[in-house]
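Missing here: one protein chain of the complex. Every other protein chain is in place.
Labels for the chains are A, B and C, by order of writing; each one numbers its residues from 1.
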C-alpha cells in the first residue's frame, strides 16, 4: 500500500514568472536573475515556499520575473520587511534582491541592523555604481570622480566598500559575485541560502545604459578569484582582502556561525503557548 | 597710534550657558560637557563662532547648556543638519553631540554617509548603551543580554562596535573616550576639532539611572589606554585594536588625511562667481 | 456629610515615592469598589524635578481627571507652591511641617502631619514614609483597611514576614495619626463601597495591548517614544505567551516595514508610536494602502509640532492620520473615547484592517495612554474577531482559472494568499497594478484600482463602530467631539443638566471615513453644534465642515492640557447664550 514518491528535481524554468524582464538589453541583472533561478533549483524549493523581497530600482524589479511569492517594497526598506516576514515565517526561505542605491544609500541603516540581528536571509545586491531607474546618477559605490550623464560633475565622495562594511558590522556570510560569472554566482547564492544567518553577496552587475566606465570588461579586468586556499573562517584575512582595491576579489570572504534572529524569536517563546483569550483573561486577573 | 590687542585666553566658564544641565545627578554627560568646555577654551574659540548640533536624547540636550550657537534637531538627524551647516559656513567649527541610540540606531545611515563625505566636524557620541530619555530601553551598543527595567527580557542582538564601523566606512579620525577621564577626553576633543575631516569620538558616558551594568566602575575596570607606542596611522592595527573586547582601549585609534567635504565644495566653485541675476540672464540667453 | 467624588493629589520630587504612594491607594480603592481614575504629570526634567500623581475616586463612574483637588498631600515646599492653586478653597492640605510652610492666607483645612518624624523616630523605618502617608489618606476618605492590609502583604511577602509587619505598622501609624488629629474628617469620607468591584485597573496603553492580543495580533514592532513605549514593552512581555513576538526596531521606518512584512507573511501586525515616529511612517502607510496589506498603527498623540512637549497632551495628529501620505491613500482612522474604549477600538482596528485590507490608525493620546482607570472587565466571549479572507483553490479570488490577488469585487475586497499557499504566488507592490498584481500604468487600470481601494472605505463606513453617545437626544444643542475629550464633555453634560441646560453629544469613533448614517442625522437635528477639541486649527471641525457644510461653534485649547470641565461648561454656556 505504500507508494514511492519520486521528488522530481525542479528546473530553472520552473521559477520563471509570466512577466518578461523589462531590463535594457545587456543589463547585468539578467545574469543575476538566472543565477537566482539556478540557486533555487539547486535547493529544489517549491516556488510557493520562497519569498523574494526587494526595494525600488531596476534590479528591485526582479521578483516580478519569478514565480515565487514576492514583495517589491519601497526604496531602501527591503531589510525591515524581510525581518517582519522572517519573524512570522521563520522557516520559509527569504531572498532579498536590490540595487546599490537601495542598499547603501537610503537603506544602509537598515542593512547594518539586519546584519547585526543575523537575520537568516540571503541578500544579493546588484551593484552597478549608479541609480539605473532614475537615469544614471552616481550611487555610493561609484568611485570618486565617476561622471555620468545625470551627474556630469562626477561623484564627489569616495566609494563605500560594501564588504568592509558588512564585515565590520558582524555579518556572518560575506561574498562578492559577478553577473557574468553565472556558475560561480549561482554557487554563491546557493550557499548563501543554505547559510544559517545573514548572507550578503555584493554582485557586480553592470548598467551599460548609464555607466560607461564600470562595464563588463572593466570588472573582468579588475576582478580575480580569491586564492584557492583562502580560508573564509579567518576574520582578519577577510578584512585584508576586502580592503584590496586591485584586484577586486570574487568569492566567499567570510563565514561564521552565530545565533540568528530566528533563534532568538524561537527562544523567546515559552514551551507551551496559550490561546490569545486565555492570555488576556490571565492578565485581567492580575489587574483586578 | 597703534594699539596692542591682547587676546585674552577664554576660560571654561566663558562657554557655559545660562541653562543649568537637567541631567540626573551622577550622569556621565556632565563629564563630557566639561571636556567640551575645556576643548573649546583650548582652541580659544569665540562662542559666537561655534555651532553645536545634536539629535534627541538626554545627551543631545547638551547644546542648551553652552553659550555657543546650537541646533537641537530631531532624533537621528544631526549628521545631515551638520552637513548643511558646513556647506554654507565651511569655516566655522561644528561639533556634533548625541547619544548612542541617536547615532547608531535611527541615525546610523547618516553617520556612515557623513563619514564617507569626510565632513569636517567633530562628533562626540555619549555612549551609555541605553536610551536614557525614553527611560532605559537597550540601544545598539548594549551587549546581548543586557536587561533593563524597560527591556527586562534583555537585548536580543549583539552590540554594534562603533569603532569598527567608523574604520570600515573610511573615517579619518577614530577615537574612544571616557567621561570620567576628563583630561584625556578634553584632549581627544581638542584634537578632533583640530582634525581636518570627520573626527569620531565614541565616549563611554554611563547612565546610572537606567543602566546598572555599564557603570563608571564597569568601564574603569574594562578599559585601558592604547599602548604608549601605538601608531594611529596604521589602519590594520587600528582595526585589530578596535575589535578587542577585553580590554576596551581608550585613545586615538586612527588618523589620516583625505580630501574633505568642504574641499569638494570649495573646488566645485568657479574662481569668479557671478551675481544670481547675471547667472540667470546668461541662462535665459542660452534658452532663447 | 459624605461625598461621592474625591480628588487626591500626591505631589513632591519625582522618583521619591510619589508614584508608589499613588498606586497603592489606587489599588486599594479599586478593591474597595470605588471607581478610580488616575492622572499624572511626569516632570520635564530628565530626572528629579516636580511631579505629581492624582487619583480621582468616585462612587459613580467619572470621566475626567477632575478639575481641582480635594486633598493635597505635599511632600515638599515646591509641591505645595505649585499645587495649592489647583486645590479647592475648602480642600484639605496634608503636609509635613518639617518640609512645608503653607502661606499665611491659605483657606485650606490644614493637617500638619509629621511624616518624616513618624517614619524615622517612631517606626525607625524611614523608607516607610509613603506607607504612612497611604494610611493617613485612606483613613481620610474612609477606605476599609482590609484592602490595604492584603495589598501590603502581597507586595512585600517576598521580602519576608518582618518587612510585611513593618509596613503594616507604618500603615497603622498613618491611620492612627489621622484618627487622633483630624476629628472633622467626615467631609472627605466617600460613600461606602459601591458597585465597581470586579473591575480591572488598566492604563490606556495596557488596554491597547490587551485589545491587540485579544484580536489575534501576533507581531508588533516599535521604537521607544513617549507616550507609546509602554505598549511595546507590554507586548514584548506578553505577546510571546500566545506564540507571537514583539520587538524593538532600529527606528520607526523599520518598525512599520517589519509590520508590513509580517502582515504579508500572514500575521496580524501592529506598531505603536507618537507623532514624530508616525511622521516617519508616512511613506510606508502609502505602501500598505497600495499593496492592500492589513496593519494597525497606534499613534499616541502628544503636543507638537516636531519634538514639541513629549509629556503633554494634544489632539493634534488627526489631520496627519486622516490626510498624510502622497497620492490618494485610503486608510481608516479610529479614536477611542476612554481607557475602556482603548481595548474595544483596538479589537475593531484589527478587525477592520483584516476585513478591508487597509491600514488602520488608532489615535490615542497622552491623557488616554498614561491614565489608569478602573473599568468593567471585558467579557471576552462577546468579543468578535475577524480573520483574513483567504483565497481558496476553487472559489474566492480566481480569474480565468488563476489566482488574482487584486481581483475586482463589489466591495473592493479581494481574497489574499499567504506565502506557502499553493497557487497563491503574487508580488505585493507599491506600483499601480492590475488584478494579477503586475505593474501597469494605463488610465483604465489606475482609475479602476483607485476606485476599488476607496470602495472599501465606503463599505467600512457602513460598519463603523458605534459612535459614543451621551446626553439628551432631544437637546437642541449638540456637541460633536472625538477621542479623549469625550471624558470632559460627558461631565460637562451631566453638570449642565443639573443646571437645566440640555446637551447632547456625538463622538464618532471612526473619524475616517465618517459614518454618514450616524453623523448626518445628528447634525441635521441640532440647532447649534459645538465642536471642542484640543488643537489650534480645529482639525475635526474642518473635516466635519468639508463633509457637512454649515456653521459650527468651535472651542479650541492648545496649552498641553485637557479641557477643564468647569471652563468648558462656562464656554458652552456663553456660546449657547448667543444663539438663544
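Throughout what follows, a residue touches a chain if its C-beta (ideal position, glycine included) is under 8 Å from a C-beta of that chain, and two chains touch if they have at least 3 such contacts.
What you see is a predicted model, and the numbers here were worked out from it, not measured in a lab.
Enquirer: Quick one: which shown chains sit in contact with the chain that's not drawn?
Expert: Computed over the complete complex, the missing chain touches A, B, C.
Enquirer: Among C:96, C:199 or C:283, exactly one should touch the missing chain; which is it?
Expert: Result: among the candidates, C:283 touches the missing chain.
Enquirer: With respect to the chain omitted from the figure, which of C:450, C:495 or C:525 is a touching residue?
Expert: From the options C:450, C:495 or C:525, the contact with the absent chain belongs to C:450.
Enquirer: Identify the residue among A:89, A:118 or A:138 that touches the chain left out of the display.
Expert: Residue touching the absent chain, from the options given: A:138.
Enquirer: Against the chain that's been left off, what residues of subunit C make contact? List them.
Expert: On the side of subunit C, residues 44, 274-276, 278-280, 282-283, 285-287, 289-291, 299, 301-309, 311-312, 314, 316-317, 319-320, 322-329, 429-432, 439, 441-444, 446-447, 450-451, 454, 535-537, 542-543, 545-547, 549-551, 557-561 touch the unshown chain.
Enquirer: Take the complete complex as the reference. Which residues in subunit A touch the chain that isn't displayed?
Expert: Here the touching residues of subunit A are 22-25, 27, 56, 58, 61, 74-76, 105-106, 108, 131-135, 137-138, 140, 150-153, 156, 209.
Enquirer: Please output the residues of subunit B touching the missing chain, sorted low to high.
Expert: 19, 47-49, 51, 53, 56, 63-64, 67-74, 77, 79-89, 92, 109-110, 113, 265, 268-270, 273-277, 279-281, 283-284, 287-288
Rule of thumb we're sticking to: only the chains that are shown with their structure count from here on.
Enquirer: Going by average Cα coordinates, which chain is farthest removed from subunit C?
Expert: A
Enquirer: Could you work out how far the Cα centre of subunit B sits from that of subunit C, in whole Å?
Expert: Roughly 39 Å separates the two chain centres.
Enquirer: In subunit C, which residues are in touch with two or more of the other chains?
Expert: Residues 247, 250-251 of subunit C touch two or more partner chains.
Enquirer: Considering subunit A alone, which of its residues make contact with at least two other chains?
Expert: 109-110, 113, 268
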